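As structure tokens, the structure follows; a few thoughts come after it.
A protein chain is absent from this complex, but the other protein chains hold their places.
Now for subunit A:
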């Protein structure tokens, strides 16, 4: 048992939680303006691929990050245009985008790199690991908190930023208003669509970062469908956290811990197929306890109807 639960498990939790948390924060932003973003998975996958593509083309991880964000922002714009502008059902559009992302990344993988399954190049460097001065010297804590990619720190920093923006600023107040009653917001002269587009694009950028953490942070490769449902888990984390940044962080960490645990268990004689189930089993268990339907209700009122 001791070998399973040690401090490095927590450290790896922080690493795997970052993509979940980034995507879930994006989902939370969309939920705040009344849009149920099922496309997190597809956006994350697009992010993972375009980060590798950017890295390969520019040979620079920072440019690769920027490229990933731009690519996913473009995808989110498509999502936004269909669900906000054309008033299509956001869930249907989201599912479509997820399938599109699966197909498109696999296709581009073959078209650009001429490989199937996965792409890996020794010359590519992944995201750097940053040590935090002072904290890294603290025993145990330093081991857990220090030595992660910048995106891990950014994810947790963003929790605080979003918490402040959503609940303390005028901008956040209006975002919430748009989600709560779009018709009323519109009658007050608020530009409902503009706020909705803003949130959707921001969620795209966050998913781009989430994908980049997957393909450049944890490993430095792209594999077909490498998100493996993490976008959907992020969606559950959004709901479980009531679209509240701090709550989303809590639920993401729970799922991250399960993910890390499943990786760890693979080192023991537990069948991999069983350990890989863990995060998803956890998701289902959590859904059983998740009785608040307010989130689903919100999903029904899209785009200022």
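Going forward, a contact is a pair of C-beta atoms (placed from the backbone, for glycine too) under 8 Å apart; a residue touches a chain by one contact, two chains touch by 3 or more; residues count from 1.
Quick note on the criterion: contacts and distances are computed from a predicted model.
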"ABC transporter ATP-binding protein", "Basic membrane protein A", "Chemotaxis protein CheW" or "Sodium:proton antiporter" - which is the UniProt name of the missing chain: "ABC transporter ATP-binding protein"
Absent-chain contact - pick from A:102, A:118 or A:181: A:181
Residues of subunit A in contact with the chain not shown: 168-174, 176-177, 180-181, 183-190
